[in-house]
Each structure stands twice: as C-alpha cells, then as structure tokens.
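All remarks here apply to the structure that follows.
Note that one protein chain is taken out, while the other chains of the complex remain in position.
Labels for the chains are A, B, C, D and E, by order of writing; each one numbers its residues from 1.
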Amino acid sequence: MATLGLVEYADASPEVRAIYDDIMAVRKTDWINNFWKALAHDPKTLRRTWESIKEIMAPGALDPLMKEMIYLAVSSTNQCGYCIASHTAGARKAGMTDEMFAELMAVVGMANETNRLVSGYQVEIDERFLTTK
Amino acid sequence: MATLGLVEYADASPEVRAIYDDIMAVRKTDWINNFWKALAHDPKTLRRTWESIKEIMAPGALDPLMKEMIYLAVSSTNQCGYCIASHTAGARKAGMTDEMFAELMAVVGMANETNRLVSGYQVEIDERFLTTK
Amino acid sequence: MATLGLVEYADASPEVRAIYDDIMAVRKTDWINNFWKALAHDPKTLRRTWESIKEIMAPGALDPLMKEMIYLAVSSTNQCGYCIASHTAGARKAGMTDEMFAELMAVVGMANETNRLVSGYQVEIDERFLTTK
Amino acid sequence: MATLGLVEYADASPEVRAIYDDIMAVRKTDWINNFWKALAHDPKTLRRTWESIKEIMAPGALDPLMKEMIYLAVSSTNQCGYCIASHTAGARKAGMTDEMFAELMAVVGMANETNRLVSGYQVEIDERFLTTK
Amino acid sequence: MATLGLVEYADASPEVRAIYDDIMAVRKTDWINNFWKALAHDPKTLRRTWESIKEIMAPGALDPLMKEMIYLAVSSTNQCGYCIASHTAGARKAGMTDEMFAELMAVVGMANETNRLVSGYQVEIDERFLTTK
Partner (left out) sequence: MATLGLVEYADASPEVRAIYDDIMAVRKTDWINNFWKALAHDPKTLRRTWESIKEIMAPGALDPLMKEMIYLAVSSTNQCGYCIASHTAGARKAGMTDEMFAELMAVVGMANETNRLVSGYQVEIDERFLTTK
C-alpha cells in the first residue's frame, strides 16, 4: 500500500483536483492511476512531476509512441514492475503492436547483456567514438 | 586495457576474420571497434553475440534508428560509458538528430526519476494495468 | 517464501537467540523482522551483518534519523521492496515526518534523473571537482 | 567530451544566459559546471532541470546539507562518477565534514549489501511493515 | 500476468513445440517454466535465447553448478525475483547445498557493498591492476 496512502479525487484539494483534471484532459482518459494519487500528498512534487512529464512526452522530434517505448525500455532495465505495467499500457494506447513490443524487449535484453560484457572485459572506448558529433 | 587484450584483424584466426568481415559488410564500415576485438578471444561468444545483434538490430516492426535509440536509452540508464559512446555514434549514423538525442535523454532521465518515486512511495499496480493486452 | 525458511525464536539455537535478544534490546522492540529470521540459517552472516549494522547505525557525526533516511534513499534507488518497507518504518520511528519523507523522495527521484542525464550526455568532470577536499 | 559539446557563457543565447545567471545567484558561485553547459544545447531540458533542482534542493523539512548527502548517497549507489564528484563538492560546501562523509559511505555500503541479501534470500515483507504509516 | 500471455504446449506451433521439447530434453525435466511460455509469442527471441543459454550453460571450463550460482549471483544483484526463484531451483538441482547458498549470498552482499564504497570514495585503479593478464 502506498506509504502515504492514495488521494482520491473526491478527497483532493482544489489544487490537486486541477492537476488531476489536467492529467485526464491531456491523456484523454477519465481516471487517475495510483502513481499520481500517491504523489498527491506532496502537491509540489505532484505538480512538478506532471508538468515535466507533460512537456517531455509531448510530440516533438520523437513521436509519443517512440517516447512511450523508450520509457518502457528504461523501466524494464530498472525492473520497475509498476512502471512496466503502466507504460506497457501507455505504449499500447499509442499504437505499440505485439511485434513492436517483442522487438523492443529483444533490444532491451541485448543491450543489458553487452553493457556487462563491455565492462567485464574492460573494453576501452575507440578513438573514433570520442569526437563530438 | 581489455582484460584479454584486443585481437586485430591481421592476427585473427580465419574463423574470427570471417565474423569481422560479416560485421563490416552488414554495418557498411571498414573497421572493427574494440568491443568485438575484445570478445574475439572467445570465438563462441564473439559469434553468438554478433549473430544475436545482427538478428535483433535488423529492420522489422521497429526501424534501425529506433532500435539504436533504445540501445542508447538502456546504456544511459546503466551508465555504460563505452556503450553510450558507440551507440550514440550508431544512432547518429542511422539518422538521429541533435533534437532527437535531446528528447531521448529527457525521456530517459524522467523514467529513471519516476521509477524511483514509484518504488519509494510503494505504489501498487492499478487493477486496470493487470489485464493482458 | 524465504529460500531457507525463517528461524523463529522458539526454534533458534542459543547463539542465534543471543543475537535476536541483542537486536531487540538495541532497537527497543519486542519482535524480530523476517530479514534476521532468514539470515539465521547462516549464523556467521547473521552475526556479521548485525554487528556491522549496529556499529554503522549508531549515533555519530550523523544522527539515527539521517542514517535511516539515507538507508531509505539507497533502497528506493535499488527498488528493494522489503528494504523500503522496513526502513520507512525505521525512519518513521526515528522521527521522519510526512514532509521529510516527501522531500527525501523528491531528492532521490531527481538524483536518479540527473545521474542518467550526465552519463547520456557524456559530461566530463570539471577540473575544480577533481581536487581532494 | 560531452555529446553535443559545452555551451560557454560567452556563446550562450540570452535565454541560456539568464538560467546560468540564476544558477550562479542561487548557488552563490561565479562559475557554471559542465553539467549545465552540456544540457544547454536543449534549453527546455536545461530550464526544466534547473527549476526542478532549485525547488527540490531549497531548505524545507530537510536542510540543504542533508539533501546534498542524500544526493551523494544515490549517486554513489548508481556509481555516477561525475555526480559523486560534484555532489561531494556540494555537500562539503554545505558543511559535510570528513566524519560525516565516512559515516554516509558506511550506510550507503551497508544498504547496498542488505538490499541484495534480502532479494537473494527471497525475504517476504513482514505484516507489520505493510500498514500505511 | 505475462504481457502477451503464456503459450501452453497444447497451443504451441510446431516450431515452438520443437524448442519446448529440446528444453525438456536438455534439462531432463517434463515441464516448461513460464519464462519460455512468455517468450514463445516471439519465436525468434525464444529460439535465440534458448540456443544461447544452451551453449552458455553447458559444461566447459566451469561446471554447471558454478554457472548456476553465477546466474544466481547476478540475479540477486539485479533483484530479479523470478530469476532468483528459478535459478535457486536450478542451482539446487545442480548440487548447491544450504552452506554453498549461504556463502554465495555472503559474497554477493559484500561485493555490492564494496562496489559502492569504491565509487563513493572515488578510488583510482592501482597501476598494478591496469596491465593485461
């Protein structure tokens, strides 16, 4: 159970409700997931985290599907169960197919393997990789 | 310096040379980076790793640029200096612009932050996230 | 369920009971949590771990509350569910308020984010940071 | 070398300069460390990261020294060389003595050890730790 | 529940069944654990992962027990609950006693501790450790 409990919409302050409303509007959903309800005990962190995510996950040079898949790649590497569940849902909503998910996982697995081969073998960075751009 | 040293092309066995040749052909480059030269002391691991990466990184439901960026996202999360340098180069070669790199990093940073907020606050997975697909 | 099972006080050897007694005395509690009961199958590790924690967590240049919060910061970063639950309880007992918990989590989240921005952007250490003290 | 290079004050846009000025004013220093110069290629991330850190690291329920030490605890756990160097400097500036540093490291080391003993032994969370507050 | 669900033997394609048969033959068991059933939605990853594990875990310079214990050491460090459970079972089947398990955990715990003391104290590599072999 969340350390400070969950703040339901009905019990939320006007400040928190406004953020909940914005989350639902931006995400085009009619519910708030537990992450935000847990953070709501600290309205400053709730606001800062939501404003940051809203800015970061908006369409830009990368589209929302790509961003959700990167989020899922990081969460799988860190083995964060909650984050994997929520961003798998987010990526599916943004268009991730089963084939894309499977390829994403294959890359994540391989990268985690070679990251350790590199460190274990003490491989030095090639000169050619050291230049900017 | 790599634990077992680096196997240069000139000193490589025919088996290792064949893999080096395939790496250069598939990647359309004329050199071999240190990672492969370090693994070459163990031809079985060299072959298995290369065959796996060749299969995983080939175009599929996700394109090569997306795959390189996911590789970079994982490597940044794991803070593997060599892997970050080599896959930044790989992603650029596949078309990553400065803007795409910056957005990738923003997502990676945010995901690493919220992964820990979730665990620290002990947030439970929402029922809606638990269903398959 | 713990790999080797849990050693309850009633079933413990005199050696293990003495350590359980010391844990309860130092911590001013009347029960032993599962961590110690799991380790008790290896009395050497039980003793060494308890003696180390007793020494490390004692008041010193840092007070016990600060030490519990640092323990919680590490456990949240590593996403160790058991450790987060037990050290949240420990920190509360030592005086951590909801406000302190929320600020702790905000710092932990931010540090995990910037750690990856630093590595992903391949930022070199400033000369000024390299000097001792 | 930083992936996108470093943006020096003399070469910075007015938007970036204003953030640099604020960093120096808030931190009471006359220089900008490489982290910010690397991020400056992405002014949105520079601004968001700085505004977040300014809010999070300000005095509150926890004082600045405590916050810097928590930052250092996380960075040591993640083994981020740059972050360890910069936040060791930050913590010293905020008043961390050698004794405090040594005790901080002792707790960080121990927490990393017991986090893995818990997972390796598959220890279940005690009922008493599951209640909110 | 596994993201793509589990593929039971009765529902598997001939290609997947052949891999399941090989897993059971090599491991001398009569059942397939969930890991493979989850991967089976992506036959390429199922095949590649199984062929890699079959090659890596076969007796060689290190015996199967040692390899299972190394697998368990890594999984405990990464705090992967599923992997700890399955490789504890695998190591036991290969001959791991309670005493060996306890010593393994002690080393894993200590290594995780000193890894962070090294990074936190910013210890430089000794000249003598830098030479190859």
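Going forward, a residue touches a chain if its C-beta (ideal position, glycine included) is under 8 Å from a C-beta of that chain, and two chains touch if they have at least 3 such contacts.
All values derive from a computational prediction rather than experimental measurement.
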Among C:Leu4, C:Ile19, C:Leu72 or C:Val123, choose the residue that contacts the chain missing from this document, as touch is defined above.
C:Leu4
On chain E, where is the contact patch with the chain that was removed from view?
1-4, 31, 33-35, 38-39, 45, 49, 52-53, 56-57, 60-62, 66-67, 69-71, 73-75, 77-78, 80-83, 85-89, 92, 97, 99-100, 102-104, 106-108, 110-115, 117-126, 128-130, 133
Since one chain has been left out of the picture, which residues of chain B touch it in the full complex?
3-4, 41-42, 44-45, 48-49, 78-80
Which residues does chain D use to touch the chain missing from this display?
79, 88, 98, 101-102, 105-106, 109
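Here is the rule we use: only the chains that are shown with their structure count from here on.
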For chain A, write out the residues touching at least two other chains, lowest number first.
1-4, 44-45, 48-49, 52, 56, 78-80, 88, 102, 106, 130, 133
